[in-house]
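Okay, structure first, notes after.
Complex shown without one protein chain; remaining protein chains in place.
The block that comes next holds subunit A.
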């Protein structure tokens, strides 16, 4: 490829955006780190779109091309890719192992396509994937394999399946996920059936101020079963239609002599956590009734009435600080009664 005729070559950035291309330019430079092919008419990404290994390529931008076909061997020569933008195209199906060679991929943008079918192994091999955007497609099945405890991708912190046609969510599996995954799990604007379980989950996420709930509050809608397929706001389900029991606070309730584990379930991973007892009293090693665990959670017990109150968890990391409050209510009775 003659760098100065076809595209704009700025050392290792090759910028071919909006250049009326119908195919990927031949003989791309081996040193290319960023390849911008957005806003062209490349409708097919064939196996040999680059016959040579582009071992320095870490960003490939292919949005807005009317792309409808991805060869199963499209990515074998760009295995160092970290960022892949296939958004705003015409993709319909994600085939088995389609992204398997991309073991370094961190961000995958597939929003605004026509995807209705995703093979269960489509995301296989993406061992470093952090952010996956699948919104504005025609997906009907929630990709549970991505978040299910045993099989889930270790590094995935953002999964966006909003604005699709998903009818049901695996509510139980989602509820047991840590906050740092829930924070980035976007499922609003789908075709979910209204239920009190759904209300419960969304209400709790909203109370924990998770981004996926608070940033798109008005888009969290569910479908009332029936002919007209009316939609209503999930968070209104305690006031109308189903009259679900309100989720007001996230109090921990317990009885005397019991043990409780208070979690400091932060929106970010791997934060350094420090607890304070009610009245902002710091923890002391001598105190055997309040012990911080290795996972950052606080174990209190055996409980006495005086242990009621607001426990504070101070969590810090390089970029964020978070403070979580847990209200503990100890009932003046033991579980056995009396």
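Basically, a contact is a pair of C-beta atoms (placed from the backbone, for glycine too) under 8 Å apart; a residue touches a chain by one contact, two chains touch by 3 or more; residues count from 1.
The criterion applied here is as follows: contacts and distances are computed from a predicted model.
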From "heme oxygenase (biliverdin-producing)", "Adhesion molecule with Ig-like domain 3", "Histidine-containing phosphotransfer protein" or "Spermatogenesis-defective protein 39 homolog", the hidden chain's UniProt protein name: "Adhesion molecule with Ig-like domain 3"
Out of A:15, A:79 or A:124, the sole contact with the unshown chain comes from A:15
Return the single residue from A:23, A:124, A:168 or A:211 that touches the missing chain. A:211
Touch with the omitted chain, as defined above, among A:65, A:135, A:195 or A:312: A:135
Please identify which residue in A:50, A:65, A:112 or A:266 touches the non-displayed chain. A:112
Contact set of subunit A toward the excluded chain (per top definition): 4, 8-13, 15, 17-18, 29-31, 39, 55, 63-64, 87-88, 90, 109, 111-112, 114, 133, 135-136, 138, 158, 160, 162-165, 184, 186, 189-191, 211-212, 215, 229
